[in-house]
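Presented below is the structure to which this report refers.
Part of the complex only, each chain left as placed.
In this document, chain identifiers A and B correspond to the written order of the chains, with residue numbering beginning at 1 in each.
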Amino acid sequence: MPKLSLHPDRLLPADPTTRAIARELYAEIAGLPIVSPHGHTDPEWFATDAAWTNATELLLAPDHYLFRMLYSQGIDLDALAVPRKGGVIPATDPREAWRLFAANWKLFRGTPSSMWLPHVFGEVFGIDVALDESTADFYYDTIGEALASPAFRPRALFERFNIELLATTEGAGDDLKHHKAIQASGWQGKVVTTYRPDSVIDPEHDSFARDIVRFADLSGENVESWTGYLAAHRKRRADFRAMGATATDHGFVTARTANLSTVECEALFAKVMGGKAGADEAELFRAQMLTEMARMSVEDGMTMQIHPGSTRNHNARLFASHGRDKGADIPRATEYVEALRPMLDLFGNEPDLKVILFTLDETTYARELAPLAGHYPCLKLGPAWWFHDSPEGMRRFREMTTETAGFYNTVGFNDDTRAFLSIPARHDVARRIDCGFLARLVAEHRMEDWEAAELAHELTVGLVRKAYGLEAPAREVEPA
Amino acid sequence: MPKLSLHPDRLLPADPTTRAIARELYAEIAGLPIVSPHGHTDPEWFATDAAWTNATELLLAPDHYLFRMLYSQGIDLDALAVPRKGGVIPATDPREAWRLFAANWKLFRGTPSSMWLPHVFGEVFGIDVALDESTADFYYDTIGEALASPAFRPRALFERFNIELLATTEGAGDDLKHHKAIQASGWQGKVVTTYRPDSVIDPEHDSFARDIVRFADLSGENVESWTGYLAAHRKRRADFRAMGATATDHGFVTARTANLSTVECEALFAKVMGGKAGADEAELFRAQMLTEMARMSVEDGMTMQIHPGSTRNHNARLFASHGRDKGADIPRATEYVEALRPMLDLFGNEPDLKVILFTLDETTYARELAPLAGHYPCLKLGPAWWFHDSPEGMRRFREMTTETAGFYNTVGFNDDTRAFLSIPARHDVARRIDCGFLARLVAEHRMEDWEAAELAHELTVGLVRKAYGLEAPAREVEPA
């Protein structure tokens, strides 16, 4: 039976000189706590601390990296126990789904899943044989037994993972009850929320009508007027801050911003609420609202994250049967220089505003994003995102942004995941790749070793705390 | 006299650890047969098995990689014996043309021609001195003498090259007589055709009017009606399949597809045939026909290849004097996500349809193509194409597609060439680059050595056979 391999030097550059430097850098930061300021885990896990059930439900069915690849090779989502639209779980034996996945594990060779999952299997569950058809049942049973034990409850794993902070993401129509329950429980784990108001801003969002009602209820504002609608956002931002939020997040298809007069805003808003906004007006409203969100961030200090460029639900048939987030979101070319100009004209020079830009279009790294972040005080670069959250993708991010934006206009790593068990694996990949990149700079005598060590620490914990307004825990002493 | 160098480790990574792994991988697959499912060799060569004449006519005058570079440095195409419009051969002494090429051989340093041609010179002709002014005549004579001998006839070289299958490309107005002659000859070499109907689909193609007539004649259908026109395609696809074709190929300037109603199709088709289609309507017709071709592929099982993004005949003066394919085709930015949507809405989830996407716009690798192929069952990624069919280009292809699409959504290598003698060289370059890429993954502990070995075999023969619906020859045993 082939062994599960988690080589201590994995992901470090092959050249022996560079690898030795990288290994030293990595040794210094491998044990630092995990700061996870952007992700999609379910706060209910930490509120109830209930046990997860089995490998399929926890690791396979919710992981779009896994089921999209399997689907691309002709494997039916039902056979993988992926929920259908409305959360309906297909009547698939989860063990059979796991076997199917195991039998096709080779499809993931060369993908980041082939780094993340063995880390979960080996480090979290202590498995030491490789996954394949012959070991599928052993995996399924081992994982299932572990999950039934107290040590594998969400809070226990949170502590074992040495997580300093974990941010979840909730919509503007969320009552934050799970976060309230976490706070009320007295548990010390720091789980905070993030304000993601897409579904009450984007008139084309499929939950817009429903979520606007909840938004009104929860804020107590009259969201029928432009002033009341803005006031509702301010209220809810405060609600979210009370649950630890230090950031907002915005994921529209473009990065467009606008700077309309109040009269224009009122007219546009009336159209939107009257259901009469066409595609151009919907886009203009989203653009104006990005500017409004920046204005509120200037007021309340929340860090603003912009995640544009995803063509959501590209596969119409799959969207009809299975709904959102089923691996059918496809990136598109994204423009930032003109798109952000209206917002930057107003707030670009604000020294205390923090706007973190993400992209799915790597061509903008060196051409647009690094030049923008290397100039405007308010702009910072988010890490390589989604399809690019991978060894090669992270390497390209550093190679294409550092020379113009430097390291200090970046914000550390985001795991951006709902796969809680893979969080240590994902942070570990990022740490290894960053150390490898820094090691190359040292090996090429472009940087001193002590500078690289300082930067490794910054990229792991320092910059993320600063960018998201997080305090360093008292117990940790920053290097001099 | 400088020696011709064909170092056994050429193109393998310099790092000793990685090179050693790459060398082992390469050793295992270097001797595998050549499967060439997409190219532009002349079937007449294999039908008549006539001898080629000289180095200039065979290796220089038809090779646009060579004469475009020489032209860019101010060398006249006439002096290189490149045919003028209508195939008129200039009255240039072919030996003089060869000398001119030899004297300028240094221009190709760092280009893929500097890998391909020495392989041809050394491995095919047994030459062991480097090409330059002083050896030009020796080359010309050696090659000329060889070509006159039976061992250098097309069929003999085909066998010597260990070619398992070679696909040529013919238009919809081609009578396939050479392929018929090959079949009738009893020769065992497997030379098949490919259905490329561009000139009867694109109203802006310079041969459209002429080829539509041939298309009608050969199909026996009334191509004046939309129904008859589609029936003619079905007939001709069957004709091509009878000559071994398993694939179609489509090379329009964009990847746009459409999904019009039958009534709309009929109206548009009438305009096209009446010569009244403007540029937008011509584009819409090509778009609709890509969808029709996909529909027919669902019916008849032929693999569909899409090669968009070339701005053909950019140099107006050269097009007037020398016609098509004279090195003046320039890539352009190409969009896939919206362009392919109408076709994917209809057939994207068909498990048995195979649509292979190519690009000249590398920015789409990670942003559009890998995400599309990593989701839709029908989509596969063609190899790095044309300007990117080169060591760095192939490396970028793997680095930018693998993490999202994996290896198994790719289809092996295409040589895409009419330079028959360079086919082994081109496949060899691809094998070396793939082994180098795999070796890096192994050296960085991102993959096991046995996995890399399996993949090297897949990338060389396994995936191409699968993608193009080719059977593995009985004699070869796939590794367990």
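Couple of notes before you dig in:
Throughout what follows, a residue touches a chain if its C-beta (ideal position, glycine included) is under 8 Å from a C-beta of that chain, and two chains touch if they have at least 3 such contacts.
Computed from a predicted model, the values in this text were never measured in an experiment.
The complex is built from one repeated protein sequence; 2 chains are visible, and the structure file as a whole lists 3 copies.
Keep this in mind: only the chains that are shown with their structure count from here on.
The rotation that brings the Cα trace of chain A onto that of chain B spans 120°, given to the nearest 5. Chain centres here are Cα averages; for chain A and chain B they lie 40 Å apart. Contact residues on chain A toward chain B in their complex (touch as defined above): 2, 5, 7, 9-16, 68-69, 71-74, 106-112, 114-115, 311, 314-318, 327-333, 360-363, 387-388, 390-393. Of all the residues in chain B, the ones that touch chain A in their complex are 15, 17-18, 335, 337-338, 341, 344-345, 348-349, 351, 363, 366-368, 370-377, 379, 399-400, 402-409, 440-441, 443-448, 450-451, 454-455.
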